[in-house]
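Reading through the structure tokens given below for one structure.
Removed: one protein chain of the complex. Kept in place: all other protein chains.
== subunit A ==
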Amino acid sequence: MTTLTDPPGSTFRLSMLLNDTRYRSTTLQVIAFILLMSAIFYLYSNLATNLREAGLNISFAFLGTPAGYDINQTLIEYTSQSSNLRAAFVGILNTLLVAFLACIMATIFGVIAGVLRLSKNWLVRKLMAVYVEIFRNIPVLIWILIIYALMTIASPSPRAFRGDDATASMILDGAAITNRGVYVPGPFFTRGIGGEDGSVINWLLVIAVLIGSFVVTRMVTARANATQEATGVRPNTLWTNLAIWFVPIIVLLFILGLAWDIPELKGFNFSGGLKVGAPLIALWFALSIYTGAFIAENVRAGIQAVSKGQTEAAAALGLRPGRVMSLVVLPQALRVIVPPLISQYLNITKNSSLAILVGYADITATLGGITLNQTGRAIECVLLLMAFYLAASLIISAVMNVYNNSMKLKER
């Protein structure tokens, strides 16, 4: 006689939460979540209790009160009577400006150095290796200080331009390099829309025209590609594209009456024209050349990741070395280069917070420095600072990820 017993029913026992693989991971996650939440709650209540005991509170009202201090580089209108919030925005714009400039410059440095590191010329190859190793292995803080110190010591002060026995003179009578910054002629519009104050609209107009030209040239190129596919003959687009780029903008600038404001020595400093401050230049250059060394290594790694057969095949088709690099190797290498490049861009943005070292008024210097000190609202200011850097980094990541997705191998 055979006895057939049913498999045990699916009765749930508490021990199964740990022993049964079906439940174990969920259990552990729930425990971890509870621990995390209680830790957060403990820290928060500790903070709240201690603040209350010290008679302090968390309040963001200080953002609306007048800042009371002046800032040396303001991209938007700002006086010492503007609010702390506006001072923070001035800082944010300054941070974004230097980060943007440094990202572009670092990419240029990095790509050039990375490609040249693989040069067949021994001297060039070794020179680039020296550049990478020196700049990569010394902290960026020290580079910022060195470059700023060299700038302030090596270049003449505005005083040296004065008098008959001036020891320094302006370049082409239009630009001056001083230890406080570089002064160049600044463009302005004599017949601009909205008179003196309407200059923003004029510049937006200029940018709109440039974007329009860009879109149209893309369309012309696309049509040329289509023609080439259909007939095998590529129409010459060079002159058309040049005309599309230059004619509208020249006409617009002529209508608006573009003129140049030449800087001249007045009192203590040069006035008029466009001033690029020494702190901005030092920070920009230091961040670019430092991060450029890292990017160079990324670029080298990316290029070496492209199989040698690709280069040889391209050479066999009769492409010159320069075209092999730009048409065959680099487009494939970009797939390897872009992901680490994102983190280099993030590093630049975060490293720009060292700006206060050279007196550059970035967000850390305005909101996290002077405002924090003058109002004593340390926790609030630091929270806002963290929120800003987090948001900025996430936005940069998002944009670069979109680019990365468009570059990566399309699997079909």
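Annotations for the structure displayed:
Simple rule for what comes next: contacts are C-beta pairs under 8 Å (C-beta built on N, C-alpha and C of every residue); 3 or more make two chains touch, one makes a residue touch a chain; residues count from 1.
Note that in this section contacts and distances are computed from a predicted model.
Selecting from "Cytochrome c oxidase subunit 1", "Hydrogenase accessory protein HypB", "Acyl carrier protein" or "Amino acid ABC transporter substrate-binding protein", the unshown chain of this assembly corresponds to "Amino acid ABC transporter substrate-binding protein" (UniProt protein name). The hidden chain makes contact, of the residues A:Asn241, A:Ser353, A:Gln374 or A:Asn404, with A:Gln374. Of the listed residues A:Ala54, A:Leu123, A:Leu172 or A:Ala230, the one in contact with the hidden chain in the full complex is A:Ala54. Considering the complete assembly, subunit A touches the hidden chain via residues 36, 39-40, 43-44, 46-47, 50-51, 53-56, 68-72, 79-81, 149, 152-153, 157, 159, 179-180, 266-269, 271, 278, 356-357, 359, 361, 365, 369-370, 372-376, 378-379, 382-383, 386, 390.
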